[in-house]
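The complex is shown incomplete by one protein chain, all other protein chains being positioned as in the whole.
Let's turn to chain A:
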Amino acid sequence: MQFMLLFSRQGKLRLQKWYVPLSDKEKKKITRELVQTVLARKPKMCSFLEWRDLKVVYKRYASLYFCCAIEEQDNELITLEIIHRYVELLDKYFGSVCELDIIFNFEKAYFILDEFLLGGEAQETSKKTVLKAIEQADLLQEVRPHVVTLHYE
């Protein structure tokens, strides 16, 4: 997998993960182009499109589009599976996830993704193992100033 993007129906980027080295400029250009292309597609259309020399696999969950770019010989269906698996992981972690969860806890969304995929390859196919690793790591994490935050609110 070359990269994964999450964006909203309004075209706002919610998460990006690049597994190939690209300059910021290039990344922005690709993001803009892809977001436009994907949003322009009609809801009934299939989840795949050919884009430059890559294949793009996307799927919409509620207001969020999950979009992955894979190479020519990669398997589209397993990529859809990866997207779905990631959504399930988010769902389990946040408890019925919504776009706002990802916006406000975007670093968590990244941590989960990093436990699931590494360097563009699936590193753990078991949901349980992924979640366990995240929980363990969270335990290590100092209690962040959540309490303070509450006051602040």
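Methods note: a contact is a pair of C-beta atoms (placed from the backbone, for glycine too) under 8 Å apart; a residue touches a chain by one contact, two chains touch by 3 or more; residues count from 1.
Operating definition for what follows: contacts and distances are computed from a predicted model.
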What is the missing chain called in its UniProt entry, if the choices are "AP-3 complex subunit delta-1", "Cullin-1", "Trifunctional enzyme subunit beta, mitochondrial" or "Septin"? "AP-3 complex subunit delta-1"
Suppose we count only contacts with the excluded chain; which residues of chain A make the list? 13-19, 21-24, 28, 42, 44-49, 73, 75-78, 80-81, 103-104, 106-107, 110-111, 114-115, 118-119, 121-126, 129, 133, 136-137, 140-142, 144-145, 148-149, 151-152
